[in-house]
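Sending over a structure as structure tokens; questions will come in a sec.
Every protein chain but one is kept in place in this view of the complex.
As written, the chain order gives the labels A and B, with residue 1 at the start of each chain.
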Amino acid sequence: MTDLGTTTEIPTVTSNVATIENALTGAAGLIASNVACWFGAKKVLEGVSLDMAPGQVTALIGPSGCGKSTFLRTLNRMHELVPGATLGGEILINGVDIYRGAIPVTDVRRRIGMVFQKPNPFPAMTVAENVVSGLKLSGMKVSKSEREELIESCLTKAGLWNEVKNRLGDPGRALSGGQQQRLCIARSLAVSPQVLLMDEPCSALDPTSTRRIEQTISEISESVTIVIVTHNMQQAQRVSDRCAFFLAAENEPGRIIEEGLTKDIFTNPRDSRTEDYVNGRFG
Amino acid sequence: MALALRRNRKAANVDRRDGAPTDEKIRIKSVESIDVTVLIGSAISAFALVQLLYETFLPLSGALGFIVVWYVFFLTISWIAVRELRGTVRAKDHLARVLVWTGASLAIVPLVLIVLYVIGKGYQALRPQFFTEDQRYVGALSDSTEGGGAHAIIGTIQQVGIASLIAVPLGITTAVYLNEVKGRLARPLRTVVDAMSAVPSIVAGLFIYAAWILALGNQQTGLAGSLALSVLFLPTVTRTAEVVLRLVPGGLREASLALGGTEWRTTSRVVLPTSRSGLVTAVILGVARVIGETAPLILTVGGAFILNWNPLSGKQDSLPFFVFRLIRFPQESQIARAWTGALVLMILVLVLFVIARAIGGRGPDHIGRLKKWRLQRKGLA
Partner (left out) sequence: MNEVDGARVTPVVHRSKVDRAYRAVATMSGTTVFLVMALIGGFLLYRGIDALRISGWGFITESQWAPDMGGAFGIAAVLPYTISIALVALFLAVPISVATALFITEYAPRRLRRFLTATIDLLAAVPSLIYGLWGLFYLQPRLITLSKWLADNLGFIPFFEVNEDFGTSLGVFPSSTFVAGVIVSLMVIPICTSVMREVFGQAPPGEREGAMALGGTRWGVVRDVVLPFGRGGIIGGSMLGLGRALGETIAVTLIISPSFDAKWSILEQGSNSIAALIALKFSESTETGISALMAAGLALFVITLLVNTAASSVVNRSRSGSATEI
């Protein structure tokens, strides 16, 4: 990892190669400072600062349209893929700025993985191929035996191994909705991410699959930092260590109103708006 | 309607009185027997009426006229019958139904007629030597079974082959540019491609004739023909490939990028494999269309009676051009050969069409035997 390519600016936070190397293994912490997002001229997020500590589960909650998903997408540099989308502020992974080029963007996305709301297994690949597709796509090479081990371990972590171990040759889309989403989780885990972002992963699923996925979250959270956007407050309470409550007033960009330990947010919120939301008075 | 339901209930033998649940299902008939009776009755009475009046009272003669008048009478009689039985609304519905069935038959029946006719005419000279011999020994008095169309078939294969070699890679890569890379040139390029797909086939031939042959001083060759075909093939491939690529859901690209994939790997390992069957179908259908193109070849290929293996020099023949030329000869034998050529052409198009549909019917999830074997070796299946 000594060749960093040509950069247009010197990374402001740290240019020490050793530090960067250390930053890039194991569950990582993400720090967002004063993040703002625009789609064209419309500002949709403002002043978002959040510390997502390593090995913890942070939930982003709030009513629809407040910019939670937009913020999530800035964390793995997916936001910039939308034409006309821009952002401001700083996002650090273990102290290294992900936007200034110290880490190549494909690497950023490998280390900060994402599971989407709608399961999207690759249709032209079998279940087994889907699991290791991330390796091929990010250019990681493994031997055949390593590959088989990886398939089994990732599917086990995602709680899917027993159900598909005899169906590894089926096309990815042959599984049920809940199984497909767990396949996507296994797929994300196969590239050894340091952070896993989850954008309402259970919203399209039945309760059994939801329960299984929540179980997976608690099982992997020590080795992978998790940031999860959820509409389901009970889910946020079940899985997360910390919560951030997003809200956007009419015609205003979204902001974090309050953040802190999950139990504090839900039992003893400081802001009245937070209290109204967690008690179901709106949203 | 009530009649039908009553009858069905009896048939289903459902005992409603004790309320026991039953697995017997009600059979719903889409056509009721009384409607069928009306149709048949009207047809028969119309026929009888026409028999009576035809030629004596009406200024018509011949089979076509008979059928037309019978049809008109049938419409009128059945309209009146349905209106009496069920009212005007149902009568209009009935009339619409008959007209729609008629229209669809008029569209589809010609296909059957054409296929049968071409088979009938072309069968006579269809011998194996049609595929192996050319016309170098064929004279004005030769029988239709002498000689063959091998020179035309080879010509077509070479010309379409070269055109495909030019148009398909270029077209698919351009479609990738338009839909995946989305560079700055994309919008004007798309406009130009759409415009070019409106080029009449004869104008494509005229362009190659004037630019390649006259202006640049080349001869009429198989290559010239394939260039003319490419002018038609390229916009078609580009447009259909772009449509196929666009059908790949954006979520798949996102998933690939989110795993750390580069743009190239996303395109080559996710987008293209997912759209593979669609692309193959598009190409095969394009080839099927191009094979039958006659107009551009008239100006560029020259036509020949002997086999010319070299598409780069000397005139070549081509199956459609072969048919087009020979059909105007006075000799019966040449005409028979032309029909055989037409039959071969039609069979080629049909076979390609069937293959395209078979492949197109498989989704991206289809995993063929070869692929499965490869995957199993890698431990991925």
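Just so it is clear, a contact is a pair of C-beta atoms (placed from the backbone, for glycine too) under 8 Å apart; a residue touches a chain by one contact, two chains touch by 3 or more.
Source: prediction; values computed, not measured.
Undergrad: Could you list, sorted by label, every displayed chain in contact with the chain left out?
TA: The omitted chain makes contact with A, B across the full complex.
Undergrad: Using the document's definition of touch, tell me which of B:Gly41, B:Pro110 or B:Gly251 contacts the absent chain.
TA: Final answer for the missing-chain contact: B:Pro110.
Undergrad: Using the definition of touch stated at the top, determine which of B:Gly41, B:Pro200, B:Pro249 or B:Gly363 touches the missing chain.
TA: The single option touching the absent chain is B:Pro200.
Undergrad: Check each of B:Ser42, B:Thr262, B:Ser277 or B:Asn308 against the chain that is not shown and name the one that touches it.
TA: B:Thr262
Undergrad: What residue numbers in subunit A mark contact with the hidden partner chain?
TA: Touching the chain left out of view, subunit A contributes residues 5-9, 36, 38, 41-43, 46, 77, 80, 86-90, 99-101, 104-106, 251-253.
Undergrad: Quickly run down the residues of subunit B that touch the omitted chain.
TA: These residues of subunit B touch the chain that is not shown: 59-60, 62, 64-65, 89-90, 92-93, 95-97, 99-104, 106-108, 110-111, 113-114, 117-118, 121, 170-171, 173-174, 176-178, 180-181, 183, 185-186, 188-189, 192-203, 206-207, 209-211, 214, 231, 234-235, 238, 243, 262-264, 267, 285, 288-289, 291-295, 298-299, 320, 323-324, 327, 339, 342, 345-346, 349-350, 353, 357.
FYI, only the chains that are shown with their structure count from here on.
Undergrad: Could you grab the centroid distance between subunit A and subunit B? Build each centroid from C-alpha atoms only and quote it in angstrom.
TA: 48
Undergrad: Show me the residue ranges of subunit A that touch subunit B in the complex, using the header's touch definition.
TA: Contact set of subunit A toward subunit B: 76, 78, 81, 106-107, 109-111, 113-114, 116, 118, 120, 122-126, 128-129, 132-134, 136-139, 144, 147-148, 151, 168-169, 171-174, 184, 187-188, 191.
Undergrad: Which residues, counting only subunit B, touch subunit A once they are in their complex?
TA: 249, 251-252, 254-262, 265-266, 269-270, 273-274, 276, 363-367, 372, 375-376, 378-381
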